[in-house]
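Missing here is one protein chain; the remaining ones are kept as they sit in the complex.
And now, chain A:
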Amino acid sequence: MHVHDDPDVEAADLAARLRSGDPEALAEMYRRWSTLVHTIALRSLGTREDAEDVTQQVFVAAWRGRHTVRPDLGSPAAWLVGITKHRIADLRTERYRTHRNLQAVASELAASPVTVDDANWAERLLLVHELERMGDPRATVLRMAFIEDRTHEDIAQALDLPLGTVKSHVRRGLIALRDRMKEVERVSSH
């Protein structure tokens, strides 16, 4: 259904290898995506300590739950990000409990829960990552269309591309990114 570019096919192969129990596939995934996972955790939680803990947990969970990766969905990056969201939520829950415990002394103290606004860091950083690896002109077209909010005609003129090509990049690109978001949702919500 979707046309995979080469990096995707290669990444899907990685997912298949992980699924079959190849520890080297996990090491390769760590090389490729630990920075993505760690940065999401760092933005969401605020400290390197927590971010590194989450990074560790995510890759251990990826290994233990390798049967849940879906090689047919292409790159396992979104799958990892889904696990990351899940772990961050778990850590927050745990923090909240600790926080309540800290407040056990004075029950009348205003219970201000630990911040839970994650500002969609997982999705937003995954999108940045996907745009970075998507290559041009597609990535540039998408940035101009959605970040700079320029019309397709304007983009076509600026990049000296046929209008049909610009539209095609917007369609393929947005559908690919939407698929990533769905995968994050699938993994993080169960």
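Here is the rule we use: contacts are C-beta pairs under 8 Å (C-beta built on N, C-alpha and C of every residue); 3 or more make two chains touch, one makes a residue touch a chain; residues count from 1.
Everything that follows uses one rule, which is that contacts and distances are computed from a predicted model.
Asks: One chain of this complex is missing from the view, so tell me which of "Phosphonate C-P lyase system protein PhnK", "Ion-translocating oxidoreductase complex subunit B", "Anti-sigma-K factor rskA" or "Na+(H+)/acetate symporter ActP" is its UniProt name.
Replies: "Anti-sigma-K factor rskA"
Asks: Contact with the hidden chain only, please: which chain A residues?
Replies: Against the left-out chain, chain A lists 17, 20-28, 30-31, 34-39, 42, 47-53, 55-57, 59-60, 63-64, 91, 94-95, 97-98, 101-106, 108-109, 120, 123-125, 127-129, 131-132, 142-143, 145-147, 149, 152, 167, 170-171, 174-175, 177-178, 181-182.
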